[in-house]
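Take a look at the following structure, please.
All protein chains of the complex are present and in place, except for one that has been dropped.
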Amino acid sequence: MKALRYLALSIAAVLFLVPFYLVVRNGLVSEAEISAASWTFLPSSVRWENFAELFSDPAVPLVRSMVNSLVVAVLQTLGQLLLCSLAGYGLARIPYRYSGVMFYFVVATLMIPAAVTFVPTFVVVSTLGWVSDLRGLVIPGLFSGFTAFLFRQYFLNFPRELEEAARIDGLGHWGTFWRVVVPNSRGFFAALGVIAFVTSWNQFLWPLVIAQDQESWTVQVALSTFLTAQSINVHELFLAAAVSITPLVIVFVAMQRWLVRGVAETGIKE
Amino acid sequence: MISRRGLLSLAGASALLAACGSNTGRGGNGAALQQWYHAYGEPGVQQAVERYAKAFTKTPVDVQWNPGDYDSKLATSLLSDGGPDVFESTPQISSVRAGQLVPLDDLFGDARTDFSASILETHTVEGKIYGIPQAVDMQMLFYRKSMLDRAGVQPPSTVDELLDAARRLSTGGVKGLFAGNDGGGGVLGGPALWSAGLDYVRDRQVGFDDPLAAKAIGKLRDLYTSGSLLLGAVKDWAEPDAFTQGLVAMQWTGLWAVPAVRKALGDDFGVLPFPSLGAGGRASVPVGAFGAMVNAKSKRIDEAKEFVRWLWVERTDYQEDFNLSYGFHIPPRKSISDKASKLTSGAAADAVKFVRDNAKASNPPDWTSVMRTAFNDAVSRVVRDGAPADAELRSAAGVVRDELKRLYG
Partner (left out) sequence: MSHARAFWLFVGPFAAGLLVFVYVPIGWSVLLSFFDARNTVTPVEFVGLRNYADMLTDGPFLRSLGTFSVFAAFIVPLTFVLALVLALLVSQISFMQAFFRSVFFLPTACSYVVASLVWKLSVFNGLRSGLANTVLSWFGADPVAWTVSTSPPWYWLVLVTLRLWLQLGFYMILFIAGLQRIPPVLYEAAALDGARSWQAFRFVTLPQLRTTSVAVLLLLLIGAYQAFDEFYNVLGTDRGYPPFARPPLIYLYYTALGSGGQDFGHGSAGAVILTVLIVGVTLLQGRVVRR
């Protein structure tokens, strides 16, 4: 029984890893080998010079688009954590006449997935003149009702004794939040932050709509453009894809603990 | 433009941004006009248009090359303030009505009569010209002479002969015809209508509301099911690779591919228009010309107009280079096309003759994207899924009729 379990898991693991292997394999072979008459698991030769070819190809703005993706992901992660944690804390802990109304104002948006409203959001963002602009890429994604809601739930369970001690020391809401609550919630911030980063790096529909200028492409838009047009060498495309997932694989290996906690606690990714 | 794109007022992020530079600023040159092209497949075109832009001394011009779904991209950016100042396209009546394009009549000067009248026609909406034609493109049928000879097949002059030829030329690893990975529904829909003497739109009325249309499109279905079409090629119909590699005996592609085909096959090929369905029908070739257009939302319309005037009216040497040095196109100006020696012999000369005798506008201004989508979807469902042609075309005709009513009342 136990052996059967391991057998099943091993077969599944191979199936899960093959696509990763294919990205790297196809990125490091010659163009001819990708469309060769018969397929072999191991390539006949590995061409490391493909890296030089990819990074020197002026038609493929890989470095530029990776930098764009990185800037967008970092800004969205930090911005979302900041705005949503403040809102979550305010809703959870500050007694105020309209806090109930504001809570409903926030949770009502939970029912509407952002992807469905990309057309209306585009209308507003284009009116603001933010098409092909970093602001248009980053800012609309900062206001996640779901993240604010999660922070509120978390802060509701935050030990009150800690806050009261701070209150006695003369700290207001603002001081308490920054000096006591945030430092004691690092794990939670890390968990939600990793999720936000991964989501932002991999998002596609919104950047596709908003990043019209080649200068503003994220890496996903760049890959998709060449994939649908098939206008560059296929091995370059695969190598670019391999390069594009490297930062996230590193995040996965280094921060898996937070990531798993984030998934388990949020139960949502997009 | 620098201040809007380069500077951000996002609290707490400015330090990071400074470190990364003005991230989505346009190449640091805020004073440059933005010019968009779709991605031409032939090598050298991108470098050529960048060279032209650089040679314009009055205003810096940044060229953006757009691989991928150019029509969608252009449509989206014309809605916003961030679109290009100058771009290539064909005018649609709906964009003109929405005020997205700048009329360019005043740029032609004396050269107006030098431009082919029928091509200018396709850039004219309600009496005004919205694009300066850059290059005339046409599509036609390429066939491999030696393969036809070996099979004892004559170059087809009717649709039935085409089907028959495709069938007889499919032997061994070779297929008879390649007309796109979608089985021809995308590029042959128009030619099929024309083969029956019909059209997209005629005198502001639906041009294909006729039982013959179902018969013509039905022929495409027959072709698809005959097993003589190549499907799933690596490069699609616009590139001649399947033809030059000997995967097919005939391919539907364009004049632009002639240099590449000649290089690969020498004289072993001929060209034909899409044949006629029979009595009352006619042979046809789709003809269209991208024109340089100016975005009405541009903040520098005058400079943009001056640039396109300079590039496509004044610099006839560039027009000649653009049309003839890479893929083949027909120069829209008679003074250039008359002396274009590359177009006076062989397949290119035939193509010029087809354009004179068999031309049909592939993208007339009143054939809007809504109509085109409805028609192409209908054709695709008939061809690929075997949906009944009369019902599909009737519902597409309904869409076209509504759209025409919206446009003309």
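To keep things simple, chains are lettered A and B as they appear, and every chain counts its residues starting from 1.
Just so it is clear, a residue touches a chain if its C-beta (ideal position, glycine included) is under 8 Å from a C-beta of that chain, and two chains touch if they have at least 3 such contacts.
Fair warning: this is a prediction, and the values are worked out from it, not measured in the lab.
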Using the touch definition from the top, which of A:Leu75, A:Leu142 or A:Ala166 touches the missing chain? A:Leu142
Touching the missing chain, which residues of chain A? 2, 5-6, 8-9, 12-13, 15-17, 19-20, 22-23, 26, 34-39, 83-84, 86-87, 89-91, 94-99, 102, 105-106, 109-113, 115-127, 139-140, 142-143, 145, 148, 172-174, 177, 198, 201-205, 208-209, 220, 223-224, 227-231, 234, 237-238, 241, 244-245, 248-249, 251-252, 256, 259-260, 263-264, 267-270
Residues of chain B (touch criterion as defined above) contacting the omitted chain: 39, 67-72, 75-76, 78-79, 94-95, 97-98, 100, 181-182, 186, 231-232, 234, 236, 368-370, 373, 376-377, 380-381, 384-386, 406
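We adopt the following convention: only the chains that are shown with their structure count from here on.
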Take the average of all CA coordinates in chain A, do the same for chain B, and state the distance between these two points in whole angstrom. 38
Could you pull out which chain A residues touch chain B in their complex? 35, 59, 67-68, 71, 74-75, 78-79, 82, 126, 129, 131-135, 137-139, 209, 211-216, 224-226, 228-232
Enumerate the contact residues on chain B facing chain A in the complex. 4-5, 8, 10, 12-13, 16-17, 20, 23-27, 39, 41, 46, 64-69, 73, 76-77, 79-83, 234-236
